[in-house]
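With one protein chain held back, the other chains of the complex are shown just where they sit.
Here is chain A:
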Amino acid sequence: MGREVEVQYTVEQLVAVNPYNPDILNDLENYVNEQVSSQTYSLDANLCLLRLYQFKPERMSTQIVSRILVKSLMAMPAPDFTLCLFLIPERVQMEEQFKTLIVLSHYLETGRFRQFWDEAAKSRHIVEAVPGFEQAIQAYAIHVLSLTYQKVSRPVLAEAINIEGLSLDKFLEHQVANSGWILEKGHGRGQLIVLPRNEFNHPELKKNAADSIPFEHITRIFPILG
């Protein structure tokens, strides 16, 4: 019976309850595979596993580590990839597949999407093992684009998300319908895409935080007002 109760704990809960328990290593490894197949993600659980590997380097499985890294790449723009690298010994990082992942991360970090897609195409075996990889990176690319651009030209977008031609048209149609993108006619050279407004590409949207005073600060003068 007790066993059954245990099983009901999700791995997430296990990590929250007892993060420094070497016995959950297997559960965590399985959980990484589960994350891959079910397209979910838990940084805490993965960091916990890497930490356990750090304590017991002989238990480390490079396959699991590489999956964790791919998963963390997909979590861009969060710095999860570096967070994972902080916990992986240098000599392990020297292995070929990790080197590739580090290069990929470097391209993403520096906004070099064309190089990224080229490199990713060369190492399909790593990234295609994880479903949803392409979409996740595209989402990241769109995130960075919409931080930067109010209006972006079609080729730039195409390069960043690595979609061209008809499928790009389909993609755009979908975004127009769902995410409030607007297509404009550019001056002669083709389409311009108006990305949804946010406080980063439309600075006037930024709430003027300076003028508002948090409530806690007001409470300090309550006794004086009273």
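What we mean here is this: a contact is a pair of C-beta atoms (placed from the backbone, for glycine too) under 8 Å apart; a residue touches a chain by one contact, two chains touch by 3 or more; residues count from 1.
Going forward, contacts and distances are computed from a predicted model.
Peer 1: According to UniProt, what is the chain that's been left out of this complex called? Choose from "S-adenosyl-L-methionine-dependent methyltransferase", "Eukaryotic translation initiation factor 3 subunit L", "Charged multivesicular body protein 6-like" or "Lsm1 protein".
Peer 2: For the chain missing from the view, the UniProt record says "Eukaryotic translation initiation factor 3 subunit L".
Peer 1: For a quick check of understanding: of A:V11, A:V32, A:A158 or A:L192, which residue touches the chain that isn't displayed?
Peer 2: Of the candidates A:V11, A:V32, A:A158 or A:L192, A:L192 is in touch with the missing chain.
Peer 1: Which of these, A:A78, A:A129 or A:I182, touches the one chain of the complex that we don't see?
Peer 2: If we include the chain that is not displayed, A:A78 is the one touching it.
Peer 1: Take the complete complex as the reference. Which residues in chain A touch the chain that isn't displayed?
Peer 2: For chain A, the residues touching the absent chain are 17-23, 43-44, 47-48, 51, 54-57, 77-79, 82-83, 85-87, 89-90, 106, 109-114, 144-145, 147-153, 156, 159, 186, 192, 199-203, 208, 210-213, 217-218, 220-221, 224.
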